[in-house]
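In this view, the complex is presented without one of its protein chains, the others remaining in place.
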């Protein structure tokens, strides 16, 4: 957590024309701070060694520090330093981002100053990455939810692994939503502070024409556009999560209804078993090796058997009627 | 996600008198931007190819960009361009909207400037569509909920499809509420920004008499009226959803109570079965082909039978009393 | 949803002294708008034909439009027009309200201007009606909740109708709370807008002495008093609803505990049945018409019977011990 | 709900030195209003006959009306009128409060003006009473929760009264938290209104030196201190309630796990019963008084008995294996 003044980090520097000036160079933190008028505390924002980081955009006198998603960068009025974040330097997305960044730095398009062109490249990369992440999650989650709806029908083949998948996706979506909302919060907070928006015009400040605190339309429009995109993505994630919750709740009711159905059926079986047991009871008593005085009676077998079966049927009828009363009473 | 400067979109243009100037014409984005003083970024708002879109009203120097529900439009001080949104061009609602729009553009009614007459036509179309959507959902949802209340009574005929319907409606309502709230948010946000409200007076601006930032009463009253309607619709949806939740919760308790009732009944059946089994036990033991010395005893059959039945009744009585003690103990 | 300029509504007008000038007269909307400097859009607020309405107080240049609970009125500096709302014109509360209104209009009490005296009469009627509504709900809900607490004790006599009542009351309370909160929101929003508060002084405006935007103490104190009452009523409803939820949750746990108790008992019965079945098993085998070589043995009956009973007891003892181990293992 | 101008209330008055001037005197509302420059509406705040009251502090031109907890008082620059609230006049806390009030009124300590010394006495009494209330609730609630954690272990002795206690405490805590938050809201709202804070300096106003709207440091510090205490107490209640909820949830899962364990055990018993019933089945068939041609066979008894037992064991083995497959399949 504490600041080590002599430590360093690895990064790449792009010049005014988008050319790579320094590739994977090592920057000493103390020099870095002095050079860009930063406080050691500011560096924590883009420090590659701290976990649990929330995204942030810090506007300082001569530089803008950006830490969003996998991109950590320092924007100046004439150069961009991109910090190497662990594990992401070789990825496809990273190279798409660098190409786009270089093109934008070169292009002078839309009349935007250098630092805003760099910022837009970063914002595009971040929102694209969020976009593809949610698209990757959306398919399997929807598949899983529709599988779960059919859950209660399939007899014993309901496998627990689907529910465990649900848990995994629920955690992932919750984390994703939180990430997207963090990025939205950063943009929103920046938009709420007129001073910071005006202070983002590094080129203007360098040319000794700093913007007044209310004069920051380009910055505002730029950030608003990506704020809106991030909100849309976050709300997609939130919708998915709410579908998850609804499905979970309904699945629980389906399981409950299922269980009650099974209990009704089980009770009917128990009634039948009881009836058969009653019949057996007669048989068992008259089967005792004891003198029952009907041994020779020619009609006894028929009578007792009949009585036994009648008793069985009687027990069955009474029980079933009782069961129906039970159902009606609750009505 | 990225802007293709040479792409185009299809739309229709209405002139100052509400006449169709261009029908399903193709507008090139780059020309479109130049002509109406828009930035390419602004176009994303009404870009027909982006999904996950939230509604929005963008006020720019010479135009108002509107994207609400199925309507995407560009309002100017003397013309309205309506973008063709996929799948909705042939619908009945769309033609009702276009008739209403044309009439309003022609009518000069209420002394409202051209751009506000167009905006009101859009707002009416959007709120009407929300209104009819909620009315379509309301009937079946209420029917379904009242069916579910009766759920626990009907023996085994509870079909899972009703619960799946509930899930579908729950998702639809949740999406509808979110949509309505998004539209409300757009109106509310616009009402919160005095600058934007004043900037909406395109005609005034064109006549070189731009409104002061506090002078926007007509715009405010117009938006407030539809804000209120949207809020009422959203709150209807929210009420329906809360009824859903209440019903779900009560149905779960009904099922639980039902299950406990069934268990009480099941236990009584088990007690009877136990009693009958005990009776059979006596019979089985005395039925063994072994010398029990009572074979010839004239009263043995009566005695043993009586003892067996007495044991059965005893087991029954003890078990039932125990069951009642259990019920009382919990009191 | 659209405005029909030639339609009309029915209402009664009271003059400066509280006398009924027009009884159930018909007002044409278009004339009405012109006469009171209203826009057609404003009329929607008190339009008797629109459902899903939220309450509102609209302050316009020469009139205040009020729509709260069953009362829809237009207040002017020298007259009050009360719209006839369907189904409520003959009620007792309505006549109490009209008496109170007339008395207040006459009385000049507290030095309040005419329009505020009328408004206070309306606010008193609205809060009284909310008050009596919550009092009507409170009794049966508390009775029901205390009945439900005792629910799990009563054997099979738990009738589903109580749970359905709970659902009905839950919906009613939720609606009531929403209504009360809507009224509170209207008052609160009005209190938040200094302009509107000042604009409420219709008499002062008529006398060409409009109040400054900060000079509205009487209006503020008046609205605050009823805001507080409405909040108290809403919080009463919210407390009742939270009691409902707590009771539901506890009842579910009571049912769960009950169910587990029943299962313990059921298992003990099953153990007994198993034991009796084992005893019968010996009997059945030795009862076969097969030569078992013990037929003549004088002690066989005792031995086998003893063995059978011993086996039964053994099975019983082992099963019960296992059950206790199960209970301990979870500790 | 309506104001009866000629009604009165009972109260005690303390003079500048804390001496009791009037004991349980009767104050006529109309005179009271006139004397202290109050509106009849203001009196509702301390009206002893209205239920559902939320606490409040009303700052008026010459008096501060306080209604918090059981204390209803009118503070002036040179006297304090304490209203007798029903049922609390004889309590120990009340007398402690009056002693403290008198001492503070006498003491001139901290250089605070008379009205603030009175207010502080009230705030101390209110927070002390909240404090002791939460301390009284805390012990039994924690005891109850730890009892409930052990709930699922104890066989049948789980008594429903503990769950009913939980419900009672849940309601009490919820009410308590609401009360504490209402008091916090009153203090917070007062702190948010600079005008009201400045208007509280009654003594200064009487001396014709009213405080400017921003000059109210003592009032602010005084209210802030008790705001903080009230917040701490409310958060204590909220923590207790959240522990309740967590315990309820876990207890439900414990009960669920318990139930599944019981079902496993029940199924094993059912398997044993089935096996024994199969054995009996052989016995019953060969026990029929029918010619089975094995009557004389010397090995038949052993063979059939063996076959029966083997069948029983086979059924047992197959069923148990099936049960284990079921457990694995879900893995």
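Going by the order they are written in, the chains are A, B, C and D; count residues from 1 in each one.
Basically, contacts are C-beta pairs under 8 Å (C-beta built on N, C-alpha and C of every residue); 3 or more make two chains touch, one makes a residue touch a chain.
Since the structure is predicted, the reported quantities are computational estimates derived from the model, not experimental observations.
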item: Touching residue (missing chain; options D:56, D:77 or D:127); value: D:127
item: Where the missing chain touches chain A, by residue; value: 1-2, 39-41, 44, 52-54, 56, 151-153, 155-156, 158, 160, 163-164, 166-167, 170-171, 174-175, 178, 248, 251-252, 255-259, 261-263, 265-266, 269-270, 272-273, 276-277, 279-284, 286-289, 292, 294-298, 300-301, 304-305, 308, 312
item: For chain D, residues in touch with the removed chain; value: 110, 124, 127-128, 131, 149, 152-153, 221-222, 225, 228-229, 231-233, 235-236, 239, 242-243, 246-247, 249-250, 252-254, 256-261, 263-267, 270-271, 273-274, 277-278, 280-281, 283-293, 315, 319, 322-323, 326-328, 330-331
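Here, only the chains that are shown with their structure count from here on.
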item: Same or different residue numbers at the chain B/chain C copy interface, by half rule; value: different
item: Per Cα centroids, the chain farthest from chain B; value: D
item: Chain A and chain C: spacing of chain centres that average the CA atoms, whole Å; value: 34
item: Two or more partner chains touched - positions in chain D; value: 156, 158, 160, 280, 283-284, 287
